[in-house]
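Report on the structure given below.
Of the protein chains in this complex, all but one are displayed in their positions.
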Amino acid sequence: MDLIFHTPLSPDAQRRHGLEVPQPLAMADRVRFSELDILHHVNNKAYLSWFETLRVAYYDRVFAPHFKGLCAPRNVLRNANVHYMKEMVLDEDYITTARVVSFRRTSYVMEQQIWSGDLRATMTGVMVLRTQDGKSGYPLPDSLRATLIEQDGAVAEG
Amino acid sequence: MDLIFHTPLSPDAQRRHGLEVPQPLAMADRVRFSELDILHHVNNKAYLSWFETLRVAYYDRVFAPHFKGLCAPRNVLRNANVHYMKEMVLDEDYITTARVVSFRRTSYVMEQQIWSGDLRATMTGVMVLRTQDGKSGYPLPDSLRATLIEQDGAVAEG
Amino acid sequence: MDLIFHTPLSPDAQRRHGLEVPQPLAMADRVRFSELDILHHVNNKAYLSWFETLRVAYYDRVFAPHFKGLCAPRNVLRNANVHYMKEMVLDEDYITTARVVSFRRTSYVMEQQIWSGDLRATMTGVMVLRTQDGKSGYPLPDSLRATLIEQDGAVAEG
Partner (left out) sequence: MDLIFHTPLSPDAQRRHGLEVPQPLAMADRVRFSELDILHHVNNKAYLSWFETLRVAYYDRVFAPHFKGLCAPRNVLRNANVHYMKEMVLDEDYITTARVVSFRRTSYVMEQQIWSGDLRATMTGVMVLRTQDGKSGYPLPDSLRATLIEQDGAVAEG
């Protein structure tokens, strides 16, 4: 099928490639040789890199515009809960997704998925915004909170 | 202090380097430049590699002897829950630990920690044993179950 | 411009994206966050991974068909000479290329390039084919030698 790589996929394109519920951001890529381990399948660490790549793309698109002209926060992973459903092999195409499901004053929860026909892995990440010196929490701007509620259906929990 | 690398640390040595409760396996290593990201701290993926290194060392020491003469299972990570407490920087020495806290018929739960003076990260991993063709679960041998109970204080849950 | 990722680029598409001399195999990808180091540019090791990805794609397309029904060789990197021309940053699209420039009885020389508008890095790799036990050289089949001469303009040196 006509999978377009490194480009946000429309809800229709996501459905065509098997995603049950289209996500706010979804982009495709392909398994590399260097991501395999001695079992000839994708090593568990590679998924973390795929999730990270999409988190950065999501941050640049959704978060960064709200910090224009400000000293931007550090965006740090505090907890990662990764579930591996089904192994992947060389040259498989896959789609990585991102959605913010909830947020508090200085933190948010992101849900991510890997699809390759069916669901291969999920990650729930607790992210915290910190000031550049790392010493204190950095509150999500109101405009960002409104965007997350509107675009991702995120829930304000604090 | 006299930290010995790549060698199982005695309970006393673990306590001397800050571990509150000595663990069944604990080995030390040092942060590398390649593990840093643009924030000049250790990237979250690097910890996964440290945990993996010690899981392999643990498997080779504790699990492998129970499969001698048998067709050994595949030892696969099903779920990883990683908590990041405090960032790490270049050249820091750290100690990685492993302990099996519970097991069922064909799976087990491993708790791992990273210490560098204080606790930096933890991981709870759900591991499953599968036959080499990946098609069915592979039961933990009775001798292994007994070892895990005796050496790690693991709880039999199934 | 309309860059298609993970798909062999035609000679015309290669020229449109700046390559001076179209190469036998050229595919595009994008820089990831995990490939950056503390200098905020792509770390030198990442290029090795990109070159490897394309070498594997090249091998599967050009070499593998000549070993059908045979016990395939191990394809091992003996020497890598990498030249870094100009640094790369996050989200840059790039094209990796591969061409066999010469071969001997059980080895060959591959030239690879990274382009992103202009030339960013090159690698000359000396590859050897070994039997699966690694103990002796594995001769390039005559049909493969003919293919390399015809498609890549490779020179037979032994």
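A few notes on this one:
Letters A, B and C name the chains as they come in the text, with residue numbers starting at 1 for each one.
The rule is short, and it goes like this: a residue touches a chain if its C-beta (ideal position, glycine included) is under 8 Å from a C-beta of that chain, and two chains touch if they have at least 3 such contacts.
Remember, predicted model here, so these are calculated numbers, not experimental data.
Among C:Val82, C:Val101, C:Leu119 or C:Ile149, the one in contact with the hidden chain is C:Val82. Annotation: of C:Arg16, C:Lys45 or C:Arg61, C:Lys45 touches the absent chain (contact as defined above).
Mapped onto subunit A, the footprint of the missing chain covers residues 33-34, 36-38, 40, 43, 45. Residues of subunit C that touch the chain left out of view are 39, 44-45, 48-49, 52, 74, 76-84, 87, 134. Interface with the hidden chain, as seen from subunit B, comprises residues 5-6, 29-30, 32-34, 49, 52-53, 56, 90-91, 93.
Note that only the chains that are shown with their structure count from here on.
In this assembly, the C-alpha centroid of subunit A lies 27 Å from the C-alpha centroid of subunit B. Distance from the subunit B centre to the subunit C centre is 37 Å, each centre being the mean of its Cα atoms. Residue positions 45 of subunit B each touch two or more of the other chains.
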